[in-house]
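Here's the structure we're looking at; comments come further down.
Only a single protein chain was left out; the remaining protein chains are all shown in position.
Showing chain A:
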Amino acid sequence: MTAILTNLFDGVAYGMLLFVLACGLAVTLGLMNFVNLAHGAFAMAGGYVCMVLVNRMGWPFFAALPLAFVSAAAIGIVLERSLYRHLYTRSHLDQVLFTIGLTFMSVAAVDYIQGSSRVFINLPAALQGQFDVFGIGIGRYRLMIIVICGLLTIGLQMVLAKTRFGSRLRAAVDDPRAASGLGINVPQVFAFTFAFGCGLAGLGGALSAEILGLDPYFPLKFMIYFLIVVTVGGSSSITGPFLASLLLGIGDVAGKYYVPKMGPFVIYTMMIVILIWRPNGLFGRTAAR
C-alpha cells in the first residue's frame, strides 16, 4: 500500500513538472495556433539562468526561480516581436522548420557558452532528502514542485476565467477579427501570452534540472514529452494538458516501477490508445481550428 502511495506521489510531482514545462506550448499551439517546437529552448534558458545565478553568483535558490521565469519571458518577448510574429500567418510547415532551426541554434549556443556536460543547481539543505508520512516516502524537492505547480495552475485558471485579460485572450483566440474590431489589441494580447508561456517554461526548466537533468540537448530530448502532453490533453484549455500531464506522470512512474522491462513504452502506449479513442485529445474540441 505504501509503495502505491509513494509512487503516486512521485508520479504527481513528475506530472506537475511536465505541466509547467508544457503548458506554454499548449497556449501557443492551442490558443494561437502556432507550432512552436523551440519551446524547450526557453525551458533550457531558464534552467541555465538559474544555475548561473545560484552556482556562480551565490543567489539563494528561491530568489533565482523568479529570475528564471523573467529571463525566459524576456527572451520570449524579444523573439516574438522580432521573429515569431512574422510567421503567425504562414503554413505550419514553415513554422515547424523555423522553430526547429531555432532549437538547433539554441543547443549549439548553450554548448558553446556553457559546455556540453550536464549541470546541477546547488540546492539548499532544506530541499534535500525525504521524510516519511505513515510510511510513505515524501521527497522534499518533489513536494516543493507539487506546491509551486499546484498554486500556478490555480492561478492560471483564475486569470483565464475571471480576469479582464483572460476574457480578452479567449475572445482574441475565438475570433481575432471580431476581437480587434471590438478594440482589443490582438497582437499585444498574443505577445504577452507568448511571453508568459515562455516564462513558465523557464521556471519549469529551473525546477527540472534536479530531476530530469539539464544539458544543452534538453530542448531536443524533451520535445517529445511536451508534444505528448499537448496532443493527449488537447490544446483548447489548460485543464486538458494539466490532467494529461498528471496521467502521463503517474503512468510513467508506475510503469517503470511495476514493469521495469516495459517501463519506457508505457507512456507511448497510453498516448496511442488515447489518440485512437479520442483523436483530438482527451479534452479537445471536436472542431479544431
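By our rule, contacts are C-beta pairs under 8 Å (C-beta built on N, C-alpha and C of every residue); 3 or more make two chains touch, one makes a residue touch a chain; residues count from 1.
Heads up, the rule we're going with is that contacts and distances are computed from a predicted model.
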Requested in this report: Would you mind picking the UniProt name of the chain not drawn here, from "YwgA family protein", "Biotin synthase auxiliary protein", "Response regulator transcription factor" or "Leu/Ile/Val-binding protein homolog 6"?
Outcome: "Leu/Ile/Val-binding protein homolog 6"
**Report entry** Identified contact with the non-displayed chain, of A:S91, A:Q130, A:Q188 or A:T269
**Finding:** A:Q130
Report task. From the listed residues A:G30, A:G76, A:G139 or A:G281, report the one that touches the chain absent from this view. Result -> A:G139
Query raised in the report: Thinking of the whole complex, not just what is shown, which of A:S91, A:S116 or A:T269 touches the missing chain?
Result: A:S116
Query raised in the report: Tell me, which residues in chain A touch the chain that this view leaves out?
Result: 3, 6-7, 10, 14, 111, 115-118, 120, 128-130, 137, 139, 141, 210-213, 215, 217, 221-222, 225, 252-257, 260-261, 263-264
